[in-house]
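Shown here: the complex without one of its protein chains, the others still in place.
So, chain A:
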Amino acid sequence: MAPLPGSGLAKGLAVTLRTMTKRSVTAQYPDTQPDLPPRTRGVIGLFEENCTVCMLCARECPDWCIYIDSHKETIPAATPGGRERSRNVLDRFAIDFSLCMYCGICIEVCPFDALFWSPEFEYAETDIHDLTHERDKLREWMWTVPAPPALDPGAEEPKEIAAARKAAEKLAAQQQAAAAEPAAPAATEPHAREQARAAEQPTRPAGASKQQTDQPRQEGRE
């Protein structure tokens, strides 16, 4: 059956009237903060304690917006007659956010978990030069990095936790053995404890979650 003449006109009126009764979708941004999804790509934070100046991020950056300067320091030998060690010391780490295209490749390639996404996005400047964030500013962004999202139910146990658990079980077994045999010297015990502590220590910074409010946060957030 052909539609009634004018039914399309009535349908159009119905659509606009229905839309009027629904809530509008406008986000009143400066008045209310947006509800951002996890993994929002706002700004990049640098956890410089983890950085080894391997330069992978700077080399992979498609925009060449990461600047790294470093120098080499020699650490004297730990034992007499041993070999001297040399390590890289970070002098400058800067990201030019006026060039950055937020691809996240630097964060993906960092082998030491020194770079993180932060959802903060309100860092507009009146001078484009101010968009180059130096290492102290990048370090400050770390306080805004949220805790990693929880694993899916039934997911494989993270390697760090597996190692820590294994070490703890080994330690418990040793302590049990030591208690059963008090005469035996506990020579291996400190070593085992140290191993367990190393395994428990996550590579991510412990304070890098939003819940930690006693830490200084960057200016302009409130």
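Assume contacts are C-beta pairs under 8 Å (C-beta built on N, C-alpha and C of every residue); 3 or more make two chains touch, one makes a residue touch a chain; residues count from 1.
Methods note: contacts and distances are computed from a predicted model.
Enquirer: Looking at what's absent rather than what's present, what does UniProt name the missing chain, "4Fe-4S dicluster domain protein", "NADH-quinone oxidoreductase subunit H", "Branched-chain amino acid transport system permease protein" or "Response regulator"?
Expert: Protein name of the absent chain (UniProt record): "NADH-quinone oxidoreductase subunit H".
Enquirer: Just checking the interface: what residues of chain A touch the absent partner chain?
Expert: Chain A touches the chain not shown through residues 9, 12-13, 15-17, 19-20, 22, 24-26, 28.
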